[in-house]
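To start, the structure itself, in structure tokens.
Not every chain is included here, but those present sit where they belong.
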Amino acid sequence: MAGNTFGTLFKLTTFGESHGPALGGIIDGCPAGLTLDFEAIQLELQRRKPGQSAIVTQRKEADEVQFLSGIFEGKTTGTPIGFAIQNTNQKSEDYNAIQNSYRPSHADYVYEKKYGIRDYRGGGRSSARETASRVVAGAIAKQLLSDVKINAFVSSVGDIFVEKPYQALDFNLIESNPVRCPDPETAERMEALIRAVRKEGDTIGGTITCVIQNVPIGWGEPVFDKLHAQLGKAMLSINAVKGFEYGSGFCGARMKGSEHNDLYNEDGTTRTNLSGGIQGGISNGMDIYFRVAFKPVATLIQEQEVLTNDGRIEVQQGKGRHDPCVVPRAVPIVEAMTALVLADFYLLEKTNKL
Amino acid sequence: MAGNTFGTLFKLTTFGESHGPALGGIIDGCPAGLTLDFEAIQLELQRRKPGQSAIVTQRKEADEVQFLSGIFEGKTTGTPIGFAIQNTNQKSEDYNAIQNSYRPSHADYVYEKKYGIRDYRGGGRSSARETASRVVAGAIAKQLLSDVKINAFVSSVGDIFVEKPYQALDFNLIESNPVRCPDPETAERMEALIRAVRKEGDTIGGTITCVIQNVPIGWGEPVFDKLHAQLGKAMLSINAVKGFEYGSGFCGARMKGSEHNDLYNEDGTTRTNLSGGIQGGISNGMDIYFRVAFKPVATLIQEQEVLTNDGRIEVQQGKGRHDPCVVPRAVPIVEAMTALVLADFYLLEKTNKL
Amino acid sequence: MAGNTFGTLFKLTTFGESHGPALGGIIDGCPAGLTLDFEAIQLELQRRKPGQSAIVTQRKEADEVQFLSGIFEGKTTGTPIGFAIQNTNQKSEDYNAIQNSYRPSHADYVYEKKYGIRDYRGGGRSSARETASRVVAGAIAKQLLSDVKINAFVSSVGDIFVEKPYQALDFNLIESNPVRCPDPETAERMEALIRAVRKEGDTIGGTITCVIQNVPIGWGEPVFDKLHAQLGKAMLSINAVKGFEYGSGFCGARMKGSEHNDLYNEDGTTRTNLSGGIQGGISNGMDIYFRVAFKPVATLIQEQEVLTNDGRIEVQQGKGRHDPCVVPRAVPIVEAMTALVLADFYLLEKTNKL
């Protein structure tokens, strides 16, 4: 187990710390014969990359993926796809200050207690840099599922929310602003808030909404591996995520059955979609949508108390190049994890009937 | 995969439809030498059982578990624990009405589309009756983790919420009322609401909060199998669940880092606990707490439109003996799934250091 | 892990000791819509059953399987198939003698050391009675793979070998004699040997050959899950098995490449088949064949030294009703495990191409 593998049939295993020679992964189970669009893969990495706009961390990372196996003359061969991303910007000296101390709401402390050792450089394995590998694999999963449309976007930053239902949004506008919010006016207010927060050396939380369209009826497994349970696990495995809801979500817990039930049309579609496209853990052909909550990044550029490894509380000045708000860069990660979940169920579904 | 197994080292596989001869499961990986308290196991089943109070379904089910293997002279032997619960109250005729139609917001339709066949009696495998097996396994997991305290309770029904923080509640009061809410005044209002809703033939949603105490530092695996990701998956695999949040949850997404960070005390505990007892997916020794949203039960005792399998919309009178609100009976299920997740990490943690 | 599950997509988990209330299992992943032939399943159990002829153990066991779930109106529904076989002949008193001692070449000693506890009645979980569950699951796997022909037979008992190549045998004769050897003359000599050995209170080893026909090209996975590696593991998991070889096997290790290579015909078949129908772990469309070695049963009806649990050597008179030679009854077990391996690869193969 050890937690570095995701998926059963379309299976990603990742390796790598933020400051080792490289990070990467192995995709096992991608069917043979898929012509890969390498530019599209690299584009997803660009969306996740630091330094892409003024409201994200200004760290420089090349984030170029090198494929090592499993591809021949541009096509997948059915053998495992190994890939690596070099860590080109390893300023380990930046982290000497934190070698002997534990930052609040970081994983420093628990890693050291759990393993008796920790790679303190840049958060080691707990760094969100690991998600670059997920984006690579998710980009391939997206290509495998070319009919399925996955659109994630920032639906709130702090107290600023997109008020419109997703049906009223134009997903083509997601990439039109650095916040990745398809509601341009709201995006501007979000961006202003992030800039203000950054000026204070502070950070701010937010939410991402993801909409999945064109999933056929029948994906997902009953009981433990329900489609939404796997999506929930996938999202909760992303750094900084604190909550997941799909369909009516937490609002649904306040409703009556007579309000909540989605009545059928004659063709099997439903008039409303509070179910969020999933019944009993299985896709019903309607849009699947869910929402993910991200806490504010724990690294502040402010003075803050830390615990030293000899049991003292010290004030430390936060420094480094960190994100004031993680959600804009998390959008491609949410999409990637969604694609990985769906690819697994797509393959599994091939085995359910005679 | 096929979704009927939960866990890696403490592993539960379940079988059974609501109206077959029996349901049950196999627990594989329970360590040898655990003296089982069989009354405690049966007690958990009683908490989940229909007919236990006036505000739950009045179906009669004996729900007595029979252990078939893996136990010798009252102790676990390290071999798989097989168990079965007979279905003694199979009124299949009740369900003839639904044989040819799909009820809104039930899994009828997707099962038939997915598998090309469905056991239409009582929801078949999608029935919440399957959770009885989880409660049995969870009760054993609880006994394995005897130092860990798991307390779940109803924290809202419809718009009625427990306003106090969990620290202000007396968990000994959870079982003092049929709602399983440890805040007696709130419990009364909840009970009244459920009775009113039932009178209308309607149903209502709610939430359950779960608090886990005494988990040592270090449980949970980084990256994909984070402790909260497994808890989230476990909860989302329970029938009718629409959302999961832990620690600050969705509220955390509205906060700033300077408000959200949990500053350390010198002993490694934290002054606040917005993290919810988990950092980077690993327990940090503080209380773990999370909240789970349940939608209102889809079965109404009202007239409602259904889809027939020849593509017509018909009005059908709901009947049967169903829960007006699922959360009181879901409390032991939430605890059971929590225990299963923790038992897995407890065993895995034994393998992480030399 | 814990070792009670076999397979990934067509997955069997078993439970049960020889002297508990019941044994059985759960089959997860059998595709929906398979019409089951229940008589054929029971027939396979009869082939494994004690007391079926004069040369096997005279224990009486009913060995009737009861299906508990996953089947509706005679067809699989895609949900887990739970089943149980009651233990009707539990003479625990027979085993009191062995409660405090360890029999040579039995698993008594290692179970007690491993788990600190053992169910000493009839070998507990180490009893070959567990294989009844495998035969049930294997019988269903056979029905899933109706085009594939699996024929196992006894190819040697002690020093008496079937000298003919399998192509010269009529598999219809396998069930014509109690030894399950399709070469009638050799079968007679084998039967005489088994009778003589039984008279001495002794036991004798033997081998089983299995031939699989009509497997399409492409089943099996490269690298770790090669088709023959899974077959080997499956066979070696059967009680008393000491060796496995396929194709040219150990003889192949004495040959030169120029003798061993199987030259092609123009249609892709090969002129010889020393490869045993598998190249690089993948079926090549030719017959697959392998041979399995079984040691002589350890339980003798002779005086024998045992180790007591207080560290003394004592002479004990073997008693009970045991098999003088295990291979006749192991034939359906070999076939069952073969079918389980193939069912898994059959399902997996559906996911390998776009």
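Order of writing sets the labels: A, B and C. Residues in every chain begin at 1.
The rule is simple: contacts are C-beta pairs under 8 Å (C-beta built on N, C-alpha and C of every residue); 3 or more make two chains touch, one makes a residue touch a chain.
Being a predicted model, the structure only gives us computed values, none of them experimental.
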Number of identical chains forming the whole complex, with 3 shown: 4
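Here is the rule we use: only the chains that are shown with their structure count from here on.
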For subunit B paired with subunit C, centre-to-centre distance based on mean C-alpha positions, whole Å: 39
Whole-Å gap separating subunit A and subunit C, where each centre is the average of the chain's CA atoms: 46
Sequence positions of subunit A contacting 2 or more other chains: 8-9, 222, 348, 352-353
Residues of subunit A defined as touching subunit C within the complex: 8-9, 29, 31-34, 78-79, 222, 347-348, 350-354
Sites on subunit B touched by subunit A in the complex: 1-6, 8-9, 14, 102, 104-107, 109-111, 113-116, 125-126, 130, 156, 158-159, 197, 200, 202-207, 217-218, 221-226, 228-230, 232-237, 239, 242-250, 252-268, 270, 274-276, 279-284, 293-300, 302, 304-307, 311-313, 344, 348-349, 352-353
Touching residues on subunit B, where the partner in the complex is subunit C: 1-2, 4-5, 8-9, 11, 13-17, 20-26, 28-29, 32-33, 66-70, 72, 75, 77-82, 84, 114-119, 124-125
